[in-house]
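Complex shown without one protein chain; remaining protein chains in place.
Letters are used for the chains, namely A and B, taken in the order the chains are written, and counting of residues starts over at 1 for each.
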Amino acid sequence: MTTLRNRITLALGIALTALIVQVTGPSTAADFPARPVQLMVAYPAGGSTDVAARIVAAIAEKQLGQTIVVVNRGGAGGQVGWTDMSRARPDGYYMGFINLPALNTVILDPERKAAFKADAFVPLINQVLDPGIIWIKADSPYKSLKDLLEAAKRAPNKISAATTGILSDDHLAILMAEEAYPGAIFRIVHLEGGAAQLTAILGGHIDVAFDNVGSVYRRVRTGELRALAVMDTRRSSFLPDVPTTPELGFPTVISNSTRGIAVPKGTPAPIIKKLEQVFKKAMEDPEHVKKMEEAGLALKIMVGEEYAKYYRELHAKAAKYTDWARNRPHK
Amino acid sequence: MKRGWQAAAVALLVTFAFFIFESWQLSLRDTLGPGPGFFPFWLSVLGAVLAVFLLAQLHLNRVDLGTEALVFDRAGVRNAVLVLVGLIVATALLDVVGFRFSMLLLIPYLLLVLGVRNWVTVVICGVAGSFGVYYVFFDLLKVPLPAGIFGF
Partner (left out) sequence: MEGLQLLLSGFAAALSLQNLLFAFAGCVLGTLIGVLPGLGPAAGTAILIPLTFHLDATGAIIMLAAIYYGAMYGGTITSVLINVPGEAASVVTCLDGYQMALQGRAGTALGIAAIGSFVGGIFAAVALAIVALPLARFALAFGPPEFFSLMFVGLCLVTGLAGQSLAAALLMTILGLLLSLVGIDPVRGAPRFTFGVPELYDGLGFVPVVMGLFGVAEILLIIETPFRRMGDIKIKGLWPSRDEWKRSSGAIGRGTVIGFLLGLIPGVGAVIPTFMAYIIEKRLSKHPERFGNGAIEGVASPETANNAYANGAMVPLLVLGVPSSPTIAILMGAFIINGLTPGPFLFQERPDLVWTVIASFFTGNVILLILNLPLVGVWAKLLKMPYQYLCAGTLLFCIMGAYSLKGTVFDVGVMLVFGVVGYFLRKLNMPLAPAVLALVLGPFMEKSLRTSLEMSAGDFSIFLTRPISATLMVFAALIIAVSAFQIAALKSIRTAESK
């Protein structure tokens, strides 16, 4: 019928015009951003990366002038989200949180078959540095880190140690500890996340847990759990009474988890500069500082080249331990 | 119905064979214990055996298939296929033209295929189902919906 055909043609024409108008959209740094931007978190909602992301996004978007939509792309320890980011258009409208050394190990582990290499991302600015911590049940027999390592040496592969994931910073930390105390061998058990560690340790199923300060510091403060050491160069401001590994004689056992924002390779330099500025301002904002303090997440702002350098150095270090983790006889 | 079950059993057998092949490629066992292929391999072997068993049972008429016959309504299946094609196209378009335009095309298409002839209703539903829904859920409730490459 002619009228039907005419109607359809008209509708299609309108639709097409609308589309074309949108295509010739803005693309210079001065106009950036002209619409909402996406901030991807490679972990499910509610985790500490997610919490920190939402806090900074809420503050940064006022600066940016456009909504920052936090998008969760969890799965496979971050691999799903980072794969997504590596394939996104580098126009500045898609950025994401990268977690180190998790990202490093995903790239380095050949079994993971990661679709991207280390240079697929341009690190913009780091937000959080959560130091590693070794903790036990309050009534556990181990009184110090040395006690624990000695026990692991005397009964190799009998003392169970929990991580929050394979090739996580916790996993690598256990290997560093074994390296620093030759002969000590832990029975490594990979759990999924801090909550699983809590049940396992409190229930007495596993002897010791390696995790990060942000997840457990409150319970250590209340005495429900006991921390043997913080794996950082200085004491955590959240747990000033807990000794650091260098203090205890193990200066090589340094482990932490950092979370920062990155963009896909190829994003134009002026846009990168602008984003760095916006987020730096947001992270230094007193409200941001306060909320992060409440969440137990230690700020360590590294911008641009400083962050990129950190990323590269960590990559090299992670390569060594990833190799070792895969070839370790007791896994 | 018996034919249908036989077809299903064969399909399952093929699926299990695929899983057997794929898990064989992953290591079944190494120095550290069962490998990633271990459980899927043995599960699919068990499945394949069961599928053959079911085929044998069907052949010997030992399965209670009830009294209902397997009937495909010609016209109905045609509609279902049309709807499915529409869904696939709309899904493929989601990231290209965005939710709103994709649904603006899909909803009227569905209604027309299913026999609605009142143009006014079709258009209203189309707009409500695309732009209206988008507004309520994306703008008001902040539910993630595809924005398309043009960002809208």
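In this section, a residue touches a chain if its C-beta (ideal position, glycine included) is under 8 Å from a C-beta of that chain, and two chains touch if they have at least 3 such contacts.
Because the structure is a prediction, the values reported are computed rather than measured.
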item: Option from A:L64, A:L167 or A:M302 whose C-beta touches the chain left out; value: A:L167
item: Option touching the unshown chain, where A:M95, A:L198 or A:I271 are the choices; value: A:L198
item: Positions on chain B where the hidden chain makes contact; value: 1, 4-5, 8-9, 12, 15-16, 19, 22-23, 26, 33-37, 39-40, 43-44, 46-47, 50-51, 53-54, 57, 63-66, 68, 70, 72-73, 76-77, 79-80, 83-84, 87-88, 90-92, 94-95, 99, 103, 106-107, 110-111, 114-116, 125, 129, 133, 137, 141-146
item: Residues in chain A touching the chain absent from view; value: 44-47, 50-51, 54, 58, 71-77, 79-80, 83-84, 109, 111-113, 115, 157, 160, 166-167, 187-192, 195-196, 198-200, 202-206, 218-219, 222, 224, 291, 294-295, 330-331
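FYI, only the chains that are shown with their structure count from here on.
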item: Cα-centroid distance, chain A relative to chain B, in whole angstrom; value: 35
